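Supplied in structure tokens, the structure appears directly below.
Missing here: one protein chain of the complex. Every other protein chain is in place.
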Amino acid sequence: MGAHPHVGAGVLRNEDPQLLTGRAIFVDDVHLAGTLHAAFLRSDFAHGRLLSVDTSAAKRREGVIAVYTAEDLGDYWCHGPLLVPPPPIAGLTFNTATLVPLARDRVVHVGEPIAVVVAESRYIAEDALEDIVVDIEPLPVVVGLEEALAPDSPVIHEALGTNVAAHVVQQKGDYEAARGDAHTVVSRKFSYDRGVAGAIENRGILADWNARNEELTVWDTTQAPIPIRNGLAERLGLLQSQVRVVAPFLGGGFGPKMMMFYPEELLIPWISMRLERPVKWIEDRAESFFATTNERLQLHEAELAVDSEGRILGVKDVFLHDSGAYDPYGITVPINTQCTLLGPYRVPNYYSEFTAVFTNKTIVTPVRGAGRQHGVFVMERLLDFAAKELGIDRVEIRKRNFLTPDEFPHDHEILFQDSAPLVYDSGDYLPAMEKAAEMIGYRKFLDEEQPKARAEGRRLGLGIVSYVEGTGIGPYEGARVSVEPSGKVQLATGVGTQGQGHFTTFAQIVADQLGVDVTDVHVVTGDTREFSWGTGTFASRGIVVAGSACHEAAIVVRKRILSVASEALEAAEDDLELADGVVRVKGSDLSISLGELAVRANPLRGAVAAGAEPGLEATSYFGPARGTTASGVHAMIVEIDPETLEVSIQRYVVVHDCGRLVNPVIVDGQIHGGVAHGIGNAFFEELVYDDQGQLLNASFMDYLLPTATDVPHMEVAHVETPSPLNPLGVKGVGEAGAIPVGALYAQALEDALQGAVEIREIPLSPGRLFDLVQDAEADS
Amino acid sequence: MRVLMPDTLEEAYGMLAAEPLTPVAGGTDLLAHWPGNHDARKRAYLDLSGVSGLRFMHWGDEALTLGGLTTYSDVIWDSRVVEEFPLLADAGGQVGSIQIQARGTWAGNIANGSPAADGVPVLMAYDAVVVLGSEEGDQEVLLADFYLGYKKMRLRAHQLIRAIRLPRREYDFQRFVKVGARNAQAITKIGVALTRSEERWRVVVNSMAPTVRRCPALEAMLDEDRPVSGPEDLLTAIREDLAPIDDIRSTAAYREKTLARVLYFDLKGVCPSFA
Partner (left out) sequence: MDRYTTATLRVNGQDLQVVFPTHHTLLEVLREECGLTGTKHGCELGECGTCTVLVDGEPVLSCLALTAEMEGRSIETVEGLQDGNELHPLQAAFADLGAAQCGYCTPGMLMTATALLAENDDPSADEIRTALAGNLCRCTGYHKIIEAVEWAAGVVRGDAGAGPAREVLFGSSVPGEGS
């Protein structure tokens, strides 16, 4: 295979020249002459009967072109697709309630679209929303998870007759028997809430139906342009080849920009076809809090059975999951919770049961981590409490329970979100824990620094937790590699980018096979006209699945290059080497450039032999049977201000294992961003709903993303346990950093407060810590 | 919308006298969520940004005067202010972000009337006087008397905040503490400005009442050296002076008790009556 000068190196990003100079094109940067602008009228009520919508005044407003309600959609109105059907788990209950394009008889969450105005300018469209008269009869609102299941609770989807979205039990071994054998059983209730993705770029769509050549072009802030293209074609009665979906540069994704078939995503193209003009809708920030999916609360009742040495005998977890008003994404989030809870530990007996519940709130779908946070929190907290009860050091109890390298592949005997068995491919957890403990100075902190600080009246605490995450799931991705006569390489794939550096990492993989510079590999992605097959960028799968497809395609092209070169240079393929954009006969000056070979492979005279193909081009697909398992350990030291209970992070350490690193600079960046998101989740961000399902803090002034002053400097190190499931040995990393931070905060803050409180919830805040401390003082 | 853009103060006064106009200086409060803000876009505005001679800092023998267009940034980066009125720089540096500091004005912070205004407590703790200008001439109001209730103030429609005057005094103690929900760019949960000059204390608190306000009960405790043995000894006075509420940013209990702790620990080494 030759040397790999590029994979593994922190090469400069190919996309940066465009991004750093303001030339990169994002959806809202596409300006087409004659574009109309859409604005959505959204429900102010969380639950209600929609009695009437009067759009007549809006239609009369100067500059308004059209106003549509559900009634105007005719056959186009229908429930959207179930995006991810649940895995085939025995005994599973799943009740489907998918999105509708515009509310018809009922509104089921604040922000649900009721009507859309199309006007000559965004301002006119916004103003015309004020002209629409909506009559909604409010219905009792379902907010709490336990309340949703109460016998007298209002039912959100009458046809279902229940607020249960799903009920799932998965088990391994016999938990009750294990419990009987246990030395100690630790039982607790936990609540873990999450929040918005918070991409700085809001969602947006520009659709342009060209009636003359009957082509629809849709610029869409989607993480999955190909599925969106396929779905739009089907819904609009067009061939897939008539629809082009472009997800150019995206200003962050983090989950909610997946193949959601949001109402706006379905309506804007439809409107463009009707009006035969380009139509644009750009979400505003307030809308994003209601209309873009997010992730929220789970309530767990869990217990951990251990022997006297702290070895895990079994875990039982029963939890409620907030689905929000619809469940288009199936049970992906709670099943991730269920599967991630097991962590890097040997858990011989496991009973996990969850009920997903409809509520009158924004729809829940994966957000960076996608339910993994909740599971990690429960397991790590249970281990902390068990350690305390048994008098075992918290690092030690984890070490005693880690799976060891000889136990891989490790089958957990339950099904993962991709319907494949939850089997860990590889891992080596002990060195990561030891490295993290060493980096944070675990012993020194506990033995010297913390006692000294306490003597001075300072409240310092340390946290150290570990986790695994399933990444790199199927079904498949593809890539097409072509060497052009210029000698440059074009690489097309369906996996769009929202900042992960695909223009660089995919190019690195191909550059290594073809012996060219990374900058000579031009990556095209996120445009269905350029590559037609695949799914999208989510579930930490880009580098694993699409990266492997790039690798496979490049190997085929490499073979073809050698074959053509062998003929051209009259030398055996084994005697040839590829480097610096040329094929050379080893140990001689005889060489030919890739550009010349590309010309030779596409002759103007003569014939291409039967069975052969012209050009130096190949398309390959990669579909892993199951996902790869990445892992990590995070550690931090915090200080709590005794006056205000504000928390400052003094040190933050990450030891991470995502297999082989393609680009360490990019990998570190992914981890840094994930940690920042996790810090937000743990301590700053909270969606505050009142009892009427109204979100009270729908702005960045009250929903607090961490700023540059809130995120500490991070020390990141790597352990590389290659995955056996793909040729590159890589594992996913996009979500990693965000996953264990809640568990980490809880442990560190508890430590800083010297055990005065027990933390069983996320998010925290100075105010929440204040309440916990007050409650604890009142109790004692 | 209409935007009137006067060049001089006199011109601005004339325009204000002629019709109802919303004055705009930095626009940092006004233009928030602009496209969706239907009503705001229908109004007529008096854009003061072009008015000459309104952005200044004048050092007189008796007072420092800030112009009606003087921004936070103007003050933050001024070494003389940092030396003589350090709380202005402290508080100015904690208002929003540096982008807001570059455009936001002290006068605008006063006129917007937010109970969480970060610039107002320190001005009030320095006994600032608000100079209101109009065609009828100047009117001066002590900032501590300026607010009448939530978003209500002694500012009539034809008047502009032309200047803010701060008496120059010797202070032997001055401090501003802001407790926000994150380290920067946060709306204040608790803010307190403290000054002591010639044995007299000023305690000004924001975010804990319908207006930024001075705290006479706390000031009296400090002026009279009443013994304080712990944060809880301050709670009665805090409750007398202030009326915090539970909102999404914080709770009344957190605000009261945290303010007590902040005051106690910050003043412990300063006031001999604090045990």
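The letters A and B name the chains in turn, as written, and every chain counts its residues from 1.
In this section, a contact is a pair of C-beta atoms (placed from the backbone, for glycine too) under 8 Å apart; a residue touches a chain by one contact, two chains touch by 3 or more.
What you see is a predicted model, and the numbers here were worked out from it, not measured in a lab.
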Full-assembly contacts of the left-out chain, visible side only, are chains A, B
Chain A residues touching the omitted chain (full complex):
10, 12-13, 15-26, 28-29, 31, 62-63, 121, 123, 197-202, 249-254, 284-285, 497-501, 665-666, 668-670, 672-677, 699-701, 705, 707-709, 711, 713-714, 737
Since one chain isn't shown, list which residues of chain B touch it in the complete complex.
1-3, 5, 24, 26-28, 30-35, 41, 45, 47, 49-50, 73, 77, 93, 96-100, 102-103, 183-185
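Here is the rule we use: only the chains that are shown with their structure count from here on.
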For chain A versus chain B, what separation do you get between their C-alpha means, in angstrom?
43
With touch defined as at the start, can you tell me which chain B residues reach chain A in the complex?
33, 35-36, 38, 41, 179, 181-187, 189-190, 248-251, 253-254, 257-258, 261-262, 265
Considering only the defined contacts, which chain A positions touch chain B in the complex?
122-123, 126-127, 130, 284, 286, 642-646, 684, 688, 696-697, 701-702, 704, 706-710, 765-767, 770-771, 774
